[in-house]
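Not every chain is included here, but those present sit where they belong.
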Amino acid sequence: MPGATTIGVVCKDGVVLASERRVSYGYFVMSKSGKKVFRITDNVGAACAGLVADMQVLTKEVAVYLRLYSYERDRLASVKSAAKVMANLLFERRLYPYLAQTIVGGIDDEGPSLFVLDPLGSVIDDKYASVGSGSEIAVGVLETEFKEGMTIEQGRELVKKAAKAALARDIGSGNGLDIMTITRSGIKEEGEPLT
Amino acid sequence: MPGATTIGVVCKDGVVLASERRVSYGYFVMSKSGKKVFRITDNVGAACAGLVADMQVLTKEVAVYLRLYSYERDRLASVKSAAKVMANLLFERRLYPYLAQTIVGGIDDEGPSLFVLDPLGSVIDDKYASVGSGSEIAVGVLETEFKEGMTIEQGRELVKKAAKAALARDIGSGNGLDIMTITRSGIKEEGEPLT
Amino acid sequence: MPGATTIGVVCKDGVVLASERRVSYGYFVMSKSGKKVFRITDNVGAACAGLVADMQVLTKEVAVYLRLYSYERDRLASVKSAAKVMANLLFERRLYPYLAQTIVGGIDDEGPSLFVLDPLGSVIDDKYASVGSGSEIAVGVLETEFKEGMTIEQGRELVKKAAKAALARDIGSGNGLDIMTITRSGIKEEGEPLT
C-alpha cells in the first residue's frame, strides 16, 4: 500500500483530522499535493491512507448515501452512522477490497467522536488514532501527549507535532499537512507547510 | 489471524463471556479499545476472536435473524438456535469464510449453555472454552480450576484469572477485558482494566 | 525477526542505552526477563534487538577482542573501535548473518558517542537511535523531544518516555526496561518496571 500519515484526535469541543499530501509510486513522488482529507457532510469528515482512487470513490459514495439520508429525514446523520455506512461499502467489496484505511470523525448530538476503519470494514471507536506508513511514529507522540478533554486548539497542535515527527522519519509521508477541524460551528480546512 | 483471548464459562445460574480489547496489525497495536463481545438478543451473547470486520458483520446478521424469529413467534430463540443460525451463516460462506472463531452463550428454558464455533461453522457444545491466540494459556487455568455448578461470581473470577494469565504471556492479547454476564435477570456488561 | 524496543541517546556527560525484556516466539511470551543490554568493556556497552543467541555471542566476542586490545596496548579501546570490531564480525558472516541490530554506545577521550549497526555491519554515527519492532514508535517521541546537551538524568527520562510509548503500542515489546548509563564514573545498570 502507498505511504501516508493520517491522524485523528477527539477534543472537548470537536474533532481534528489530518493527512499529509505525498503521493508516491515506488520511490517516485508522483504528486506533492494529493488531498487525503475529505468532507463527507456538514458535520462529518474522513481522512484516509491508501490508494487515492479508492479513497476518492469511497468517500464520495458515502457522501451520496448520507445526503439521501438527510434529505429523507431532514436531519444530519450521526458520526457513527457515517462510519457504519462506509463499513458496509467496504465489507461488500471484501473479495476485491478498496485499499484504504480511514479515520471518520465528526460531531453530533452525542458530542465529538472518531472511528477507525480498515479495508475490510472493521469499525473501532477510539479517542485518537493514526493510520498509514507513518502511523507508528505519529502514535509514539500521541501515546505520550494525548489527554482527554483538550481544546480544539490543543488538538491541532498535538496533531501537528505528531505529523512533524512522522514526516521526519517516514519516507512515504511528506509535502505538507491538510488539517480539518470539525466543531459545532462547522468544518474548517487549512493547510500547514510541514516538510 | 489477528491475536485475541476470548473465554466463556457456564455457571449454575448463567454464563460468563469475555474478550480482551487489543486490535493489532503485525506488531502494531492499532487500537486499545476493540470490542469483541457482542449482545445478540436479550438472552444470548457472543465473544469472538478474528477479524474485527467479520465478527461485527456476523454478529449483527445473527441478531437480525433472531429478532425476526422473536417477532414472528413472540418468544426468544434458544441459545442453541442462535448458535445454529450463526453456524449456517458461516457455512454458507465456506469458500471465502468469515475469519472469526466465536463462543455463543446464554440462558434459556433449558438453563445456561455455551457453544464454540469455528470459521467454517462447526458447533460444539461445551461447559467452558477459550479461542484466539491466547486460548492455550487461558485453558491451562480453566482446566485446573473450572468446577461445574459455580456461581456467576465465581465464574467471573475464574474468567478474570484465566485472562490475566493469557494477557501476561500472549502478545496478541492485552489492554483490558470486556466481560458479559448473562443470567435470568438479563445481560450485564462491564470493563476490567487488566494489563 | 523477534520483536524488541532498543533505544540509545547521547547526553552531555555520557550515554544511555535501554532495551525492554520480552522474548517471544510467535505470539507466545517465552520469557519476561530477556536481557538485551550488554556491558562490553568498562566504557562501552551495547543494546540489541533480534535473536537472543546471536546478540549474546556477538557481544561476548566483541568483548574478548577489546579485552585483548586493552591488554596489548594498556588502554581502553574507543567507542568507535568497538563499533568497528563488531561491524567486522557482522560483515564476515554476511552469507549467514547474525540476526541482530545493535546500538553501541560509550564514552572515551573524545566524549560520549553512539553507533547504530545493522545485521550486515553498516556503522552509522548518530545522536539518538532506536532499533527493533517498536523503534518507529519510540522514534516518534525521540524525534519530538531530543535536544543536544541533555544531562544523563534528562536522557534517562527521555528514554523511559520513548520506551513507555513503544511498550504501549508494540506487542513485540514489554515486561520492563533494562537501562544502562555510561559516564566517566563507569557503567551503571538498573531495571525499570514498565508495562
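Letters A, B and C mark the chains as written, and numbering starts fresh at 1 in each.
Here, contacts are C-beta pairs under 8 Å (C-beta built on N, C-alpha and C of every residue); 3 or more make two chains touch, one makes a residue touch a chain.
Please read all numbers here as calculations on a predicted model, not as lab measurements.
A.B. asks: Note that 3 identical chains are shown, then give how many the whole complex contains.
C.D. replies: Taking the 3 displayed chains as part of the assembly, the whole thing totals 7 copies.
As a convention for this text, only the chains that are shown with their structure count from here on.
A.B. asks: So if I superpose subunit A on subunit C by CA, what angle comes out, to the nearest 5°?
C.D. replies: 180
A.B. asks: When you average C-alpha coordinates per chain, which one falls nearest the overall C-alpha average? Tell me, please.
C.D. replies: Centre-most chain by C-alpha means: A.
A.B. asks: How would the subunit A/subunit B interface be labelled, same or different, where same requires over half of its residue numbers to be shared?
C.D. replies: Homomeric contact, different residues on each side for the most part.
A.B. asks: Averaging only over C-alpha atoms, locate the centres of subunit B and subunit C and give their separation in whole Å.
C.D. replies: Comparing mean C-alpha positions, subunit C is 42 Å from subunit B.
A.B. asks: Nearest whole angstrom, what separates the Cα centre of subunit A from the Cα centre of subunit C?
C.D. replies: Comparing mean C-alpha positions, subunit C is 36 Å from subunit A.
A.B. asks: List the centre-to-centre spacing of subunit A and subunit B in whole Å, with centres computed as mean CA coordinates.
C.D. replies: 31
A.B. asks: Two or more other chains in contact with one residue: find those residues in subunit C.
C.D. replies: Each of 168-170 in subunit C touches at least two other chains.
A.B. asks: Tell me, which parts of subunit B touch subunit A in their complex?
C.D. replies: Residues of subunit B touching subunit A: 23, 25, 28, 30-35, 51-54, 56-57, 96.
A.B. asks: Would you mind writing out the residues of subunit C in touch with subunit A in their complex?
C.D. replies: Answer in residue numbers: 136-141, 143-144, 161-162, 164-166, 168-170.
A.B. asks: List the residues on subunit B that touch subunit C in their complex, please.
C.D. replies: 3, 22, 24, 27-29, 32, 133-134, 168-172, 174, 195
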